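With one protein chain withheld, the remaining protein chains of the complex are depicted in position.
Note that the chains are named A and B in the order they appear, and that numbering of residues resets to 1 at the start of each chain.
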Amino acid sequence: MHVTQIVSEKCTGCEDCVFVCTLKAIRMEGGKAVILEHCTDCKDCWKRCGDGAIYSGEASAAAAAGPQKSTEDWRGVLVWLEGDDSGLQTASREVLAAGRRLADDLGVYLEAYLVGGAGAARDAVFRGVDRVHQRAPAATHTGLASAYESPLLGLIRERHFEIVLFPDSLPSWELAPRLAQRLQTTLYPPVSALTVDFETRDLLGTIHAYGGAYFSEVTTGGARPQIALVRGSAFPETSADPSREGEIVQAA
Amino acid sequence: MRVIVLLKQVPDPGQIGVSRTKGTLFEKGKRILNPADEHVLELAAELKSKEQADFVALASGPEPVVEVLRRAYAFGADQCYHLVEELDEGDHFAKARALAGAIRLIAKERGEVDLVLAGKGSPAWGAGQTGARIAAELELPQALWVAKLRVHGRELEATQLAGGEEQVRRVPMPALVTVDPSANKPRIPNALLLMKAFKREVKKLGLEELGLTPDAFAAGSTQVRIVRTYAPD
Partner (left out) sequence: MDFKFTEEQEAIREMVRDFVDQEMRPRAQAIDEEEKTDFNIINKAAELGLMGVSLPEEYGGIGQGKVGFCIFVEEMSKGCAGTATAIGCHQSIGAMTIVVDGTPEQKQKYLPDMAAGKKIGAFALTEPNAGSDAAAIQTTATKDGDYWILNGRKQWVTNGPFANVVTVFAVTDKGLGAHGGVTAFIVENTFPGYVVGTKDHKMGIRGSESCELIFDNCKVPKENILGQFGAGFLTAMRTLDMGRMTLAAGCLGGAKEALKLSVKHCSERFQFGKPLAEQPVVQQYLAQMAADIYSMESMIYRTAAMADNGQKYSRESAICKLFCSETSGRVIDTAVQLHGGLGYMREHPIERIYRDCRINRIFEGTSEIQKLVIARDVLKKGGY
């Protein structure tokens, strides 16, 4: 695997590196150079780049951990859901709807990590989840992070979801930042609108700034997975279709 | 008991505007201490008097950030540290990694840290993520949005406040706690302490000292990048 990396803030999009690369291992994405898998670290581009935007990621812990490998290695959408036997919680249904839309836009599966009973798992499938990783709620006195953090981390690392969505709730705030830190990635503050850039597959969200006095459209600097919190009442729920099929597996 | 308080300097919400042509927020006035952090300082001051806690404050960012640390001294902080860095403000991953590094260094210098305190959030984006990220970096248990905090020996009894509901958590120390603004009413600092704060030394830390090279920060790919900001019509 190559160690050559692009510092995307420094990249001016001049395409000098694309021109100099005889292996055609550099591609422009969203105005920035991206190193492709078949790069052999010949260093021609390092020498050519006048902006100091290309460097060796060899020593970088970030590169070793994976997230910055390449955005192409990351596919699929995961949502965090909670519910009981009567079905999913409201916030979970909204997150599910947001995830379903993104999965459709990107042409990928929607998976869910569900804390709840069988009824909730069925509800999740009926409302559009393709695969539910279901587990029973843990008895926890010290917070959700201690109970769900590592199974969730394991699942994300194994499946390489490009997008992970949480509702805007205390459990999410307990979990999502910790996951994001361990995965060395971005966590979007609660978003009220979500789209993707089809070329880069970067997530574009709208967040409320200063208590709603302003809105900001935000995106990632390129890291994967893109973890986002979903604002309540911002995404209309999908309706439950009992004929819909999906897989339910027991999660750790 | 040793408490480290994390302080953030933020744009004054009453002193911002948005440029229509550039789609960016601009700041008209001086930055202030994050209002939520006043409650953190108050809690730390209370722990100092009730538990004889060693009260340490840490803020990171460019030079003017040192001003918020004066406020910590005015609240009675024993020592303040300024981690001088110019990381992107939206790069929570990098900020958390840097702050965690600083906390480790301070623990080495002053002794084990039992409690890391941070504010619930900031005016700009509401609830914050840096606290929990730091907890992950330091492998600490956490309690977020805490409205009441009691110390029982080596254990914290934290009452979390979410959606108007209270939830009691027991968390062993060392731990990280973010403080809900309902936790207390920040005091008006004593004028003499306030003046002395200007003469107290703030220890400077640099990323190199923490052993953090640019590589440690995932090259900025982890930032929440603002594309455009606008006022709703």
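Some points to look at:
We adopt the following convention: contacts are C-beta pairs under 8 Å (C-beta built on N, C-alpha and C of every residue); 3 or more make two chains touch, one makes a residue touch a chain.
On a predicted model such as this, the values are computed, not experimentally measured, just so you know.
Looking at the complex as a whole, the chain kept out of the display touches B.
The chain not shown here is touched by just one of B:K8, B:K48, B:R70 or B:K120, and that residue is B:R70.
Across B:V84, B:L194 or B:I226, the single residue that touches the chain missing here is B:L194.
The set of chain B residues touching the chain not shown comprises 67, 70, 74, 188-195, 197-198.
Everything that follows uses one rule, which is that only the chains that are shown with their structure count from here on.
Distance between chain centres (mean CA atoms), chain A to chain B: 26 Å.
Contacts from chain B toward chain A in the complex involve residues 13, 16, 18, 25, 90-93, 96-97, 123-127, 129-137, 141-145, 160, 162-163, 167, 169-172, 213, 215-232. Looking at the complex, you find that chain A touches chain B at residues 5-9, 55, 57, 59-62, 67-68, 141-143, 145-146, 149, 169-170, 173-174, 176-182, 184-190, 204, 207-223.
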